[in-house]
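Apart from one protein chain that is not included, each protein chain of the complex appears where it belongs.
Residue numbering begins at 1 within each chain, and the chains themselves are lettered A and B in the order written.
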Amino acid sequence: MSRSLEKILDQIFQEKVFLSISSVLGFLLIWYLVTDLLGLMPAIVLPSPEKVFFTIYEKILDPVGEEKLFGHLRISLIRIMVGTGIALALAIPLGILMGWYENLDAVASPIIEVLRPIPPIAWIPLAILWFGIGLASKVFIICIGVFFPTLINTYLGVKFVDPLLIKAAQTLGARDKDILWEVVVPASVPLIVAGMRIGVGLGMMCLVAAELVAASSGLGYLIVLGGDDLKPELSITGMILIGLLGLIADRIILKVERKVVYWRKE
Amino acid sequence: MSESPMVNNQLNGKLVALNVSIVYEKNKKSFLAVDKVSLTIQEGEFVVIVGPSGCGKTTFMNTFAGLLRPTKGKVYMDGQEITGPSAERGVVFQQFALFPWKTVFENIEFGLKYRGIPKEQREEIVRKYIHLIKLEGFEHAYPHELSGGMKQRVAIARVYANRPQVLLMDEPFGALDAQTRTIMQEDLSEMFLAEKRTVLFITHSVDEAIYLGDRVVIMTARPGKIKRIIPITRDNLIPERRKMGYEEVVNRREFLELKNEIWGLIKAEILEKHIL
Partner (left out) sequence: MSEKKRKKSIKRWALSIVSVLAVMSLWFMITSLAKIIPPAFLPPPQNIVTDFIRLMGNPYVGNTLIGHTLISLQIVLGGFFLALVIGIPLGIIMGWFKRIEAIVDPLFQLLRPIPPLAWIPLSLLWFGIGLKSKIFVIWLSAFVPCVINSYTGIRLTDPILIRAALGLGVKRQWDLLREVAIPSSLPIILGGVRIGLGAAWMTLVAAELLASNAGLGYMMQMARRALEPSVIILGMLIIGILGALMARGLRALEKRICPWVVKEER
């Protein structure tokens, strides 16, 4: 590449980064202006950026409701992990068996097809009726959210494995049972993990929904409390934390995916 | 010279097909893919099937592989009817079919586990074949890191290492570029010299067929029948063929005569039956 071409490319690159940074700063600036300096929005409607910042700082030390900030975070975390864990433990084996054994597929499919279109959030009233406001109802909803996408993707992964691989294994002497665990399951891992990713994303939404509607702790509770007590800075705190939690969860699964599906060219 | 439909006591070949017909369904219509084909392959023979596209070569071979049941007629190995796939009839596919999550080593090792061969012995065998296919250093590479030619070599080694009595190869070099293909043909020739097996090989390339095969079976267009069988080695047309390099063989007069004959037959099929 000629030197002048490099220079131009450098400029463009910097220009892009410059634009990105300046837009974020611009956003913060406008926020700050609108709330603090110009006082266009009352603090009850939209708090200024530093207010949010201080609230976060404050609530790390002082409790809101029964817990401090990290306590709420921990509770939400426990809910999502338990719900996800149970869902994965049920969905993946069931998906594999349903994909491989036609009879099981025929028996289980109709039930699943009836339950699947019902959004997990629609289960909330029933869940509250059955389990109350405690941990169980949240875990139940999250479980439903994570279960179905994972099940479907696992099922599809197993059912639509490249038949060529199965034929290759057969002509090398493997028997049916061996083929399921040695060939079909490893071959479906990419789809299974993709399903997990969708499922966990949905699970986060279910966590928020369940905590908004019926909880007395957790990040969703903070968000609702902020609305009820006319303290939007509390809501925003909760929202930021939930956003972060979602991002981290997604990154973790991406890392898992990269590790487990090591044989793919990027 | 063509093979006439067999009489019952002629089950004395390694692989025998008796009056095999195959019908398959697509979109509620049935197609006759293979029409009353009979063929006997002797032990240690390298038989090549050529023919126009879609003439049923792969479908026919799949019955020998046990991956397909003939609609009519039967296939036998060593006098026993073939009813399903078996490690004794190894298959090399055109699309390689390597297990992408296993290394080269693990791929080649795959069949050996099901033969109950203990670990140290497996290692020995695998290393021997990696050496044979000249891929030392790549034992722990994954298929996606390999070129087409390398992948196919692994696929061949995987089947060879499993020591099947019969090798069924379905256009194994079809996905490779011309240069790699030539080298692979020489390699296969070498391997066949070193360890003789019974081989049924499908290809589009007439050159390849004459270079590799003991007999060349020419199939008609769909529905596939045997049009002609041309022996290559029986009349000692090209002695010591397998020990010679590709360029040496391909330019000999005998080779060119055979090629003209075979290609003439195939071309006639294509034009007559309006395939293109």
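What we mean here is this: a contact is a pair of C-beta atoms (placed from the backbone, for glycine too) under 8 Å apart; a residue touches a chain by one contact, two chains touch by 3 or more.
Everything numeric in this text was worked out from a predicted model, so none of it was measured.
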item	value
Option touching the unshown chain, where A:Ile8, A:Leu29, A:Leu126 or A:Leu254 are the choices	A:Leu126
Residue touching the undisplayed chain, where the options are A:Leu69, A:Val139, A:Val158 or A:Leu212	A:Leu212
Touching residue (missing chain; options A:Ile8, A:Val107 or A:Val256)	A:Val107
Chain not shown, touching residues in chain A	15-17, 19-21, 23-24, 27, 44-46, 102-103, 105-111, 114-115, 117-126, 128-130, 152, 156, 160, 204-205, 208-209, 212-213, 220, 223-224, 226-228, 230, 232, 235-236, 238-240, 242-244, 246-247
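Criterion: only the chains that are shown with their structure count from here on.
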item	value
Distance between the centres, which are taken as Cα means, of chain B and chain A, whole angstrom	50
Footprint of chain B on chain A - complex, ascending	164-165, 167-175, 178, 183, 186-187, 189, 262-265
Residues of chain B that touch chain A when the two form their complex	65-67, 84-87, 89-91, 93, 95, 97-101, 110-111, 114-115, 142-144, 158-159, 162, 168
